Structure formats: structure tokens, C-alpha cells
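For this view, one protein chain was removed and the others were kept in their places.
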Amino acid sequence: MTKMMKAAVFVAPGRIALDERPIPEIGPLDALMRVTTTTICGTDVHIMKGEYPVRAGLIVGHEPVGVIEKLGSAVKGYREGQRVIAGAITPSGYSNACLAGDCAQDGVGTAHGWKPIGGWKFGNTIDGCQAEYVLVPDAMANLAAVPDGLTDEQVLMCPDIMSTGFGGAESANIRIGDTVAVFAQGPIGLCATVGARLMGATTVIGVEAVPARADVAKRLGADHIVNFRECDPVAEILRLTDGRGVDAAIEALGTQATFEAALRVLRPGGTLSSLGVYSSNLTIPLDAFAAGLGDHKIVTTLCPGGKERMRRLMSVIASRRADLKPLVTHTFALDQIEAAYELFAGQRDGVLKVAIKP
Amino acid sequence: MTKMMKAAVFVAPGRIALDERPIPEIGPLDALMRVTTTTICGTDVHIMKGEYPVRAGLIVGHEPVGVIEKLGSAVKGYREGQRVIAGAITPSGYSNACLAGDCAQDGVGTAHGWKPIGGWKFGNTIDGCQAEYVLVPDAMANLAAVPDGLTDEQVLMCPDIMSTGFGGAESANIRIGDTVAVFAQGPIGLCATVGARLMGATTVIGVEAVPARADVAKRLGADHIVNFRECDPVAEILRLTDGRGVDAAIEALGTQATFEAALRVLRPGGTLSSLGVYSSNLTIPLDAFAAGLGDHKIVTTLCPGGKERMRRLMSVIASRRADLKPLVTHTFALDQIEAAYELFAGQRDGVLKVAIKP
Amino acid sequence: MTKMMKAAVFVAPGRIALDERPIPEIGPLDALMRVTTTTICGTDVHIMKGEYPVRAGLIVGHEPVGVIEKLGSAVKGYREGQRVIAGAITPSGYSNACLAGDCAQDGVGTAHGWKPIGGWKFGNTIDGCQAEYVLVPDAMANLAAVPDGLTDEQVLMCPDIMSTGFGGAESANIRIGDTVAVFAQGPIGLCATVGARLMGATTVIGVEAVPARADVAKRLGADHIVNFRECDPVAEILRLTDGRGVDAAIEALGTQATFEAALRVLRPGGTLSSLGVYSSNLTIPLDAFAAGLGDHKIVTTLCPGGKERMRRLMSVIASRRADLKPLVTHTFALDQIEAAYELFAGQRDGVLKVAIKP
Partner (left out) sequence: MTKMMKAAVFVAPGRIALDERPIPEIGPLDALMRVTTTTICGTDVHIMKGEYPVRAGLIVGHEPVGVIEKLGSAVKGYREGQRVIAGAITPSGYSNACLAGDCAQDGVGTAHGWKPIGGWKFGNTIDGCQAEYVLVPDAMANLAAVPDGLTDEQVLMCPDIMSTGFGGAESANIRIGDTVAVFAQGPIGLCATVGARLMGATTVIGVEAVPARADVAKRLGADHIVNFRECDPVAEILRLTDGRGVDAAIEALGTQATFEAALRVLRPGGTLSSLGVYSSNLTIPLDAFAAGLGDHKIVTTLCPGGKERMRRLMSVIASRRADLKPLVTHTFALDQIEAAYELFAGQRDGVLKVAIKP
């Protein structure tokens, strides 16, 4: 008799609901993880709203913290009962993209080995982790042991938010002495702020209008907060940098306004590092782009995954270089996940991220 | 009594004319170069048409080959009579931008040391070289001795076209085994083709509809030519790459159509290296950009300058790794420069580049 | 009844002999390759002589070209009968080292995920390919389809010699306009010469005393040959570079003399890219090292492997950017492999590489 589990399922645009599903059966390369804590991502809200299409019936969620319940027959190097996380992006390790160091664009199953966003599988192309159990594909490439002494909440940002936010700073090649602007201080923008500072930026300017988010930004390392409701953020950032502009601007919202402002505050030769998930075409203004002659760089980054990435991010937490617990503002049981979605999607009650406990 | 020289001068939108000007007097850091050969750039045509604004009366041109006539009092390491070139971009060497390795965005005279397109001075902010003589600023940073045995025509592409085109390949980080598409095979696109191949690209696809340009592209190293008048270049490039897309696409025209197509043919994680001088806003289509999640990079490059760059480019010519003489299709005396502009601007008679002989 | 095959086996120091072995049985992630062509590497000679220790009874060889005979139960994306190669280095894809882009130092089975030379398995830690059949571990990460139209001999250098030699050029970050010296023009040095030239070096200086090798070097792209028996190679290279030294020196022999000379010919800030397998401690002379103040870099490279690397190298061959067939100077049947070792180890008869045909 098939054992059943509870899971949050995409039903139809507008609706994610708790349902019962069989506990997954695993293949030789997989692992079954019992989920002890997970969370909801802005992308899940896009899915709920039907803005990012997934198949009806899919279990959503891509940020698992848990315990190894069962290992596939070909999986070595782990033991059942081990506390682990897996990244939101679960590279196979063996695609051409992975072997070229481009794991997020993993192209397993494609003839040519690269596939846009192909590394993002959980809650996108396979069942996700807002459930009691989740099947982790290519387990040897993806399961990362949680260091002793770290709680679920401490590592809950590693699978996506922290990896993405830090990735934005890394893709911008932040160097000691850089000035960096981060547009939007939601969970990912906050992690970009932390990442920029960790890499040696000496001036970090956070752009944010919500006071609670501005406060967290300052606590986590922003030197200045620019409230775009109270001033022209471009003019203000140029003022703060004596007219020089910033070495790097990180976009962490996904709108034309922030993308454009990020470009306008760059010094010549600077880098716009884009993290946002856009929902319409973007415009590059001719003047901000110096007609194509400004040595500008625009780079995008999909959340880096894989067990080595997770190991590194957890070492940041374990070494107390960053403390991202302030991002976890609310806790819900899995049974209450519909309420959690409502709170999170509505950005009510100062929510940054919610912990979901199956 | 001031000695006079002939020079091509921007008079007003629509008109560049030969005129008489005083031979420049030089300061301690300058050199006076007697121009033996120069050429006309697409940018000069933009200036002529008034699309790129410069002050009326300015001597135009930024690609000088010549002989040192006189050295400033503080200039060491050169001798009068020496055959030299200077780049289109003449970095000071001492601005913050230069010292950070960002010479094209030289910001001499600005408080903050970075200025968009600040390194481009000849025929833009100071008198240019379509003249009998030209003053070279910061001579020690800019004069590069022509190796024995090379003719003026052989090194005439170094100051701008070759430096820019190669720069587009370099900014794309072409690696051995890459597949590269180059949109437009005008002089700069041709040099990008040569540069991509020199860096180890194993498939170079040139996009071009003009048969003469397509022929030169093949001769200089393109493996395939895609005629965008006869097919959808995006579909054709995807076909040529078995659906994989290219590792890098170099835009060498400056239009929305080529920019967009360049983005559409990229594999996930690929680089769009933009060389074109745009004249209007650009649109990034949401789908081609994978909503910001494709790990795409868009980079722009202004022609690298300075004597070390010129030395390296001339070593490419001297070692016969590339032969760019086929780009020089016509020769005019300086006296005939108005006719040269007419031919070049009209792209008549299969012209690629013209040699101007003062 | 177990089916048997012929294989070259390390018996004891001084002796590699043809023997009979069972055809390997494969696990779920493996593939069985029927070897159609393989070759002998300098490292195999070290193994034969007992200078590099492997266990007695091991099948040697790490450069397989062949056909897929059988696929493991979990292997997808291939079909039996397909023509393939695998690299000398067979990364798992899922170790921490691999996921960090450091595939050659694959540490499968180690707690910490990095192991020196851990990616080299064939003929080192598992049975190799100088045999009728070879088991390829982690097949999905390692099998690369041979493009139509390429012969075994054309791709025979890809698994090791070409990957290593090109790797030496890549690790040296060769750029357009560089001057490069390559010490020793054996098979790997020749490939380093080809790689340096493919990346845009405008002066490639090969150091070699054997006339036949010098000839091949010139044919494959060396601009100058320095015969170290007829002159001091350091003085000669400095003379050839007008006293400037080289941007990069590639060591492809594995001796103190070549290592030291490579350091002495570097310009300040230059890179010594070391490919040799050394057999004793090395000395860095104080003067050549500028007392540690010369911004020198010394980098070592183990042959990059994995199917994406193989795909790229085969694209170099398929695009005719390089032709390495001149390296294959002799052909033997597998039955004659002892004679092949004798010829190759003795460097007799102008041998560069031998093709072995099972």
C-alpha cells in the first residue's frame, strides 16, 4: 500500500492548496529527504498567480532543509538520518553545462547539453519540497551535510535566497573598495547587500521604501538607505558618490524602473548585476548606456546550486560572517501553508520569509 | 608667422570640409605628429551628419599613422623622425580610470576620475588627425613605434577598427572551441571575426547581406555566412549550431535588430558583446532574456587605446597572424577628402576603408 | 562463462606485458567501451619503469577511442554502437571538486571532496584502455560522441595530449599579442605550441634539440626554434624578445633545467605554466624570482577531462583549426604493444605517438 504524505500543490492559477500525495519512490541516483523546514519564495507566488507556468498538480517549493530518509542504490558518501540541505537548483553534475561550470543552466536530456533555467527542477519540472518528503535528484551532486550546531532556521536561506543574493554580488565581481547600490531590500536584495559587504564593498547603498526592510538592511550592512518614495534614487546615489556613480548596481526586484535606475547610477565601466525575475520586456535607455560606448556590463545570475555551493554558504553561517535569521520573520506548520502563502504574497505584517514546518 | 596646414573640419551638420589651420603648438607632454596616412571611420560619418555632436570648427579623424615631428619638453623615450601610430583613444595614463585599467573611460580633469567615453579625444574633444599634422596628448602613453618593415596601410586599422573589433572578441572572453556569431561584417565586424578566430573560436558565423563583405569575411576567417536578407538569421544560426546557440554573439552594427538577434542566438550563459554605436533606446525581449534567469551577459566595449595596445596589435600584423590590408579598398589624397567622405558614407564601390594621404 | 579480452598489464617495474583479462562487468553508472584505437603516454612509460607506482596487475592506458558496447542501467543520453572517446581524466561530475569546476582533482570517496590527481583513474586507480574493452566510470560525464567524418587517428590526441597541452596554454591565460616560449616539443609541448597559437600568441618560441620534433613544431605553428644544445636558451629567448622576456613560458618536460629556464625568460608579471611530471624537488632561483617581488605566477595543470572538454577539443579538429595527425607517427596492433612500448620509451625512429589497434 502506498504511503501518503501532505504536500502543497499548484491547482490552478490563483490557487496552491494542501493535498495528499504518495511518498515518492526513488531511483538509483536519488535520495528521499524528510523535510523538516522549508519556506516560500517570491517565485512560488508567481507560480500561484499563474505568472510562471507549471503543470497543475505539481508539488511546489524549492528550499528544503531535512533529513535523509532513504538513499538510491547507486548513491554513496551519505548515510540515512543525516541532516542535509539541497539547493533550489539541483544540477546533475554530468551535463555539458555542469562540466563547463554552468550548473544552473543544466541541460540533462537535451541533445546539446544546455537549457535555460534547466538546473531549476524542484517545484518547476519535478515535485518540490513544500511537503513532508521530497525526492532529491542526482543526490550525490546535491545533498550537503548541515554542520553540527546549526539550526534549520540558520541554514534555511542557503538553498535559494542567500545563494541568489550572494550570486548577484559575485557576478558583479565586487572588489575591496567598491561602491555598490542594491535596488530593493526584500530577501534577495538583503542577501545581495550582505554579499556585497562580505566581498569588500566599502559603501553599500540600499534602495528601499519599506521602513522595516530598510531597518534590516542597515542591520545587515547597508551604509546608506535611499528611499525612492522620498527622492529620485538616481540623483541621490550620484550625490552620495560625489557624482562618480557606483562600481556595481544590483537589481533585486525585476522591474523596468529598478533596472533602468541601476544602469543610470553606474560609473563608466561599471556592472549592472541583475537578479530580478522580469515579467515584461526591458528598455535600455540610450543615454544611460552611453550609446553602447560606456564599457558597461549587464549580467544576470540564476541561483547557483549543488552541494559544494551549499557547503560554502553554510560555512558563512557557521563562521558567523553573516546571520540571516532576521529574515525568518514567521513560522507556520505545513498544514497552515495556505495562510502562509496569503501572508507572504500580501507582504503583510512585516514578513520577509516564513519557515514552514512539515 | 604661424605655419598653416590643411585639415578636414566639421563645419555644420551635413558638412565636413577641407580648410587651413595653424600647425598645433605643443605643450610639455605632447607630441606633434606629421600624418602620413589616416582614414575615415563610421563615427566620422555620424559626426558629419550631426548625429554625434562635436563643436563646429573641430578637425575630425582619430586614426593617425605618421612620423614624430616634434616632442614636448617633458617627453622621453622617443626621437623625432620616428614612425609611429597613436590609438583613436588616447588615455592619459594618470587618471583614476587608467590606473584601474579602464583607459577608454579616462576621466582627466574630472574630480572623480571616470568619464564616459573620456578616452576618446581626437576629433571629439580635441583636434583630430585628418590633417597634415596632429597634436598627440600624453605622448608617452600613446605613441607606439611602427615595427620595421610594416607599411602605413598595414597598420592603418590598428588605431581603431582592429582595436575595437578585437576588443569585442576579448570582452566576450572567447575560448578555444567556442562558437561565435558576428552581426554585420563591416570593417569592425570583420575585425571581430578575425579576433574571434585568433582567440580560438572553432565556428565563426558572420551575418552579412552585402556580397563583397561576405567574401572578405570568408577570406578573413568566417566559417559560415548568414545572409539575413535570405533567411531568418536567428533560426539559421540555431540550425547551424544544432539548436545549442552560440557561446558569444558580437554585435557590430548598432541597431535594435542586430542587438536582439544577437541575444536570441545565445546559449544560456552566453555573452552578447556589443560594439555598435546605437542611436536609439534598445529593447531586451523578455523571452530572449529568459526573464533575467539565463545567466546571460551583455558587455560593451569602447576601442582600447594606449601605446601598449598599439604595440600588441602591430605584433599581430608583423607576425602575419592577421592581414587587414584587404580592408583598405581605396586611397585618396587629403585634398580629396570630401570625395572620400562621399564614397565612404555612401558605401559605394565596395568600399570598406579608405586610406587618406596628407 | 566469463568472456576474456587481451590487455596490456603492469607486471612489475620494468615490465608491461600483454595478458588475458575478463571483459569488465559494468555498474549502473558505467559504460563498456570497445576500444578501436588507443595510444601510449609518457606517463605509461613512467609506470612501466616503476617511477610512478600502480598496483601490479593493473591494465594500463588512459587514451581511449572506441564504440559503446554496453550502457549501465542508469545511463541515459547515449546508444550502443555510438563512436565515442573519453578523456584520460574521468571526473564523476558530483564531487565537491567537480562542482567547483576543479574536475581533474576529483575527490570521489573522500570526505572533503578534493583529492590530488583524483580525476585520473584509467590505468592509475582503475583498469585502463590498452585493451580490447574498457569500463568507463560515470559514463554520462565522460562519453563524448565523435563528430561524423573524423577518424580515430584524428581524435586520438584529444583524451590527454591535446587536452593537457592546450590546458597549459589556457592556464597561462595567453592573450592576443603574447609572446610565449614552450620548453620541449614532445607531444605535449607540441600541443602547447598549437594551443598558444590558437589563443592568439603572436610569437611562439619552441625549445627543442631533436630535429624531427623541431620540424613538426615549425609545421604546427612555432615561429622560432631554439636548440638548447647549440645555444643558451635563456639568452637566446631574451635576444629574440629584445630583452623583454616572454609573457608566458610553458614547461612541457618535467626537469629542473627547463623549469628554471622557463622562469628566467619571463618578463616581470609573466606566467610559468608547468605541464611536466617532475621526479625530484624543484629549485626556484632567487634572482630569477626577483626575490619574490616580480609579480610572477607559477601554475600547474593536470589534463582537463569530461565530455564537454572532449567535445570542444574535437570541435577544434573538426573545424580544421588544428591537425594533430602528424603526431601519430607509428601504428601497432594491440598484440604488438610490447614492441610499441619499446619503440616509444626509446624514442626511436622519430616516434612522437603510436596508434594501438586492438
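We just call them A, B and C in the order they show up, numbering each chain from 1.
Rule of thumb we're sticking to: a residue touches a chain if its C-beta (ideal position, glycine included) is under 8 Å from a C-beta of that chain, and two chains touch if they have at least 3 such contacts.
The shown structure was predicted, so the numbers you read here are calculated from the model rather than taken from an experiment.
Of the listed positions C:Ala97, C:Ile337 or C:Ile356, the one in contact with the omitted chain in the full complex is C:Ala97. Although one chain is not drawn, the whole complex shows that of C:Val84, C:Leu302 or C:Ala340 it is C:Leu302 that touches it.
Annotation: of A:Ser171, A:Thr203 or A:Thr258, A:Thr203 touches the absent chain (contact as defined above).
The residue touching the chain not shown here, chosen from C:Ala12, C:Ala235, C:Ala257 or C:Ile284, is C:Ile284. Contacts to the hidden chain, counted on chain B, fall at residues 27-29, 73-74, 76-77, 91-94, 96-101, 103, 108-109, 113, 138, 140-141, 306-309, 311. Residue positions on chain A in contact with the hidden chain: 166, 170, 175-177, 179, 195, 198-200, 202-203, 223, 311-313, 315-316, 318-319, 321, in rising order. Listed for chain C, the residues touching the missing chain in the whole complex are 97, 102, 104-105, 107, 111-118, 120, 241-245, 254, 267-269, 274-286, 289-302.
The working rule: only the chains that are shown with their structure count from here on.
If you average the Cα atoms of chain B and of chain C, the two centres end up 40 Å apart. Counting partner chains per residue, chain B has no residue touching two or more of them.
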